[in-house]
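For this depiction, one protein chain was excluded, whereas all remaining protein chains were kept in their positions.
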Amino acid sequence: MSAKCRLIVFCLSAIPFAIVYLAAAKNLPPWGHYRGPYGDVISSLSVYERHTTDVVNAIDYDYRGFDTLGEEYILFASVLGVMLLLRDPNPKSGTADEGQGLSKTVKFGSAACFGLLLIFGFYICTHGQLTPGGGFQGGVIIATAFMLIYIAENLKSFKAITSHPLMEALEALGAGLYAVTGVSALLVGAPFLTNWLPLGTAGDVFSSGTIAVISASVGLEVAAGFILLSYTYLEDIISGGGKVS
Amino acid sequence: MAPSPALPIAAPLLCAAVLAALRKWLPRRAIDLLAILTALLNLVACAWLLRSSWRHSIVYWFGNWFPRGHMALGIGFLVDPAGAMLATLAAFLTLLALTYSWGRSDSGQNLFQPLMLVFLSAMSGFCMTADLFNLFVFFELMSTAAFALCGLKTQEPAPLQGSFNFAITNTVGAFFTLTGIAFLYGATGALNMAQIGLLLGSRHDSLVVVAALFIFSGFLIKAAIVPFHFWLPDAHSVAPTPVCVLFSGIMVELGLFAVVRVGTAIFGSTFAGLPDPMRLGFLVLGGLTAIWGGVMSFAEHHLKRVLAFSTISHSGMMLFAIGIGSPIAIAGWLIYVCAHSMIKSGLFFTAGILLHRLRTMSEPLLFAQGKELRFTAALWFLGGCGLAGLPPFASAVAEHMISHAGSGRFLAAATVLFLISGALTGGAVLRVFMRVFCGWGDKGPGDRASQIDELPEENEETQVIPVHFFAPAALCLAVGIALSFLPLLADLSLSASSRFLSQGGFIDAIYARTQSPGASPVLPGTGIGSMIGHGLAAIGLALILAVWAVFHRRLPRKMRWPSHLEGSMRWARQIQSGQPADYVVWTMAGVAVLGSFFLVLR
Amino acid sequence: MKIAGSLLLMLIAISGFVVVRTRNVTAQILALSFYGLILAVMFFFFQAPDVALSQIVVGAVALPLMVMLAIARMQNRDRLRERSRSRER
Partner (left out) sequence: MIAFNLIPYAVAAWIFLCGLYGIITSKHLVHTVISLAIMQTSTYILLLAIGYRWNAVAPVFADISPGAVTVDPVVQALMLTDVVVEATVVALLLAMVVKVHEKAGTLSPDDLKVMRG
């Protein structure tokens, strides 16, 4: 199909599509008048039943924790997929020249930011059950902290950290830990992913039982996963570029 | 005592994590062995679940969140015979695929096995979940693993394009599904399918109808129904053989499974007592797909694309069966899914052997190259007969059941469609058989797609074909035949399908009410005679088509019309343009047309 | 409240279109990042702080970052390809 023909078909079908979409939306509850029972029930229950103050995390890691297990493995599968697609059949070991372009201030600044971001990421990871945030958000923040090393052009240490086989093991550990938490419930005789740990007092960092454990494992998985992703993309550039095919 | 339904999900996921962690340290064989053992464990667990779900559907609430009143708080699994059967099938095929790739084929630095396990886990979860959003999550998990697996052979550009097209179209489909799910959530405020079904009742305003359309569109893209089918040949022609087996053998069927599951559990009473646009749409689309897939299958000259288009054709027939929608038709559908997946997997494994020995998948290049490979030839020939629906194969039984499920016009239409689809797809496979293994006729026309480079999947070259290459192909075809000798096959599938089709039964099971055994419909007469007659007619037509295609140059000019069918389908292949933009346009046009149709007919 | 919300949504509609219409990839990354940021603001506005946080880290940072990495890698390849071509000459 030529580009023009494509555009015509698109325009012709966009109008009925929009009509169909809006005809459906017309019968949705009006904007800002959420009616449904699901959210309200969970909202009123979760503080008492799960001792979490952030209901979204209670849903993500407990009520609908099984979804999040699937979601973690989507990330896991896609990290494996990226490594599979971008694999180098005959990898090189060299490292590109260290950049000298950045001033000491920038380097120092990014090192300081690295520490700050790391701490912030850990904070977000561990306080998911109390305040907005959680393993996922914290994990991405930790991963971006490691990107700072790259931006500071400290290629050797970036490569040493991110290309280490342990990073892959950590990623798999994060994913596996989630599944293990689920299986552990089977071992105490409860259904998969049951929150069987003591719940603690609401508002405490160590409250909410397995929610905290799962949040931590998700944080580990996400952080390691994103670091691996960025390394896989950068590998080519860092090692002085693969051969041209 | 049945195993926990969480086991078939958790075990492969755990094993995938272990394998991914240890992939650089463990030897190849150890990783293969672990993966095969896990698939075996899954097979046992699923078969066990299938057995114990026979009396009562097994309901399992994750995180111990039992519903409060009608409010389902957590995510529930519902294992009924139909779902458990598909999960068993998925585990069986994964086991065979992993066995096939044992030790030799390129495993992408051992990333292949963990991805296969994630794929397996997603398929098992997809078959058993009773939660709409969870269904979407498993849909995405399945897709993500599939996209990655499809692009395994990164040495050439073709696989990347194939998997890119696959990924774009299927992701667009996932967004349609998610939009539909969001609509339903807005309408009812629930995510459990039983609860949504209960709350919707027989409501059929535009919201419900459009939600149904969007959800089905996503699943029909997975099921490769015209006009959503474009990704499938591209993905199949580039994916490695074991992955092709999973795509054709189970993933496509799972799209249709989700259509039936969602269609009964949620929209079961939507059109109660009304003319049903959904069913009519399925019948029309199914028929179109069956014919189009068959014609394109006959027009292709790349072996894997021939098989891919025949999958589209059969997928269309399956949708047609769903459109008939009576318990007998769905019982036939269940048998058809098993039979088709066995036969098609057998054919793909055989194509893999050919690729291994002769290093190409192009029919003109393979011409007369396979004369020595007798066993392979026999397998290929048997597969062709199975596709056409020749009686010892279970596909014949299934076709008979589906066509006799309806009466009058349905009977005639289904019979004719099965004949066309069987003759065209079987004819294409037999044509390849005659050219490649017998060396009859001439090379035949080539086309661009038949020249997609394909590197062999193995690292080393040997002239001996190892046993683990033959075994899966032979086993698949043997099971495809053996199924039809299973005692009480029809009765078992009928009791599974009437449970599968009962919305009341689904809701009762979820809310742990006593399940009343529904009245089982009466089976149509066995009619072995008409079954054999139909099978012989199809294989006869297929043979005629194949012989004509192979020898048409020796015929007088006027009788050469099949060559037009075979060679001058250029305009049809133009539609299959290999550009994701085109595929998305077709998808969108399809959704727009269907949407208008649904809204008007509502 | 209602007006502010509607305006925010309009802004999203416009900037979404701008992202799609931008044909220059580098400019598109910036537009994408901006779009992610507005989405995050909207999530905050509509009382979804959890999603807003993850939208900031993903939509406004991680996603554009990944696109940039991919483009950097491709440009690196282009450079190498050109270098080897000029060497052949």
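Note that the chains take the letters A, B and C in the order they are written out, and that residue 1 is the start of every chain.
Note that in this section a residue touches a chain if its C-beta (ideal position, glycine included) is under 8 Å from a C-beta of that chain, and two chains touch if they have at least 3 such contacts.
Bear in mind that the values here come from a model prediction, so they are computed numbers and not experimental data.
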In the intact complex, which of the presented chains make contact with the chain not displayed? A, B, C
Of B:Ala6, B:Leu49, B:Leu86 or B:Ile168, the one touching the omitted chain in the full complex: B:Ile168
Where chain A meets the left-out chain, the residues are 3, 6-7, 10, 14, 17-18, 21-22, 25-26, 28-34, 36, 38-40, 42-44, 46-48, 53-56, 58-60, 64, 67-68, 71, 74-75, 77-79, 81-82, 85-86, 130-132, 136, 203, 229, 232-233, 245
Logged for chain B, residues touching the omitted partner chain are 133, 137, 140, 144, 147-148, 151, 154, 156-158, 160-165, 167-168, 171-172, 175, 178-179, 182, 185-186, 191, 233-234, 237, 300, 447-449, 452, 572-581, 584-585, 588
State which residues belonging to chain C touch the missing partner chain. 1-2, 6, 9-10, 12-13, 16-17, 19-21, 23, 25, 28-29, 32, 35, 39, 42-43, 46-51, 54-55, 58-59, 62-63, 66-67, 70-71, 73-74, 77, 81
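Criterion: only the chains that are shown with their structure count from here on.
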Building nodes from the protein chains and edges from chain pairs that touch, which of line, ring, star, complete or other describes the result? line
Top contact pair of chains, counted by C-beta pairs? A-B
Between the Cα centroids of chain A and chain C the separation in whole angstrom comes to 18
Give, as an integer number of Å, the spacing between the C-alpha centres of chain C and chain B. 37
Just the number, please: Cα centre separation of chain A and chain B in whole Å. 32
Per-residue overlap in chain B, given as positions that touch at least 2 other chains: none
Contacts from chain A onto chain B in the complex sit at residues 1, 6, 9-10, 12-14, 16-17, 19-21, 23-29, 34-39, 41-42, 45, 62-67, 69-71, 73-74, 76-78, 80-85, 87, 89, 165, 168-169, 171-173, 175-176, 179-180, 182-183, 185-186, 190-195
Of all residues in chain A, those that touch chain C in their complex: 32, 54, 56-57, 124, 132-134, 136-137, 140-141, 143-144, 147, 226, 229-230, 233-234, 236-237, 241-242, 244
Touching residues (chain side chain B, partner chain A) in the complex: 4, 6, 10, 13-14, 16-18, 20-25, 60-65, 68, 71, 73-75, 108-109, 111-112, 114-115, 118, 121-122, 125, 133-134, 137-138, 140-141, 144-145, 147-149, 151-152, 154-155, 160, 183, 185-191, 205-207, 209-211, 213, 575, 577, 579, 581-582, 585, 588-589, 591-593, 595-596, 598-599
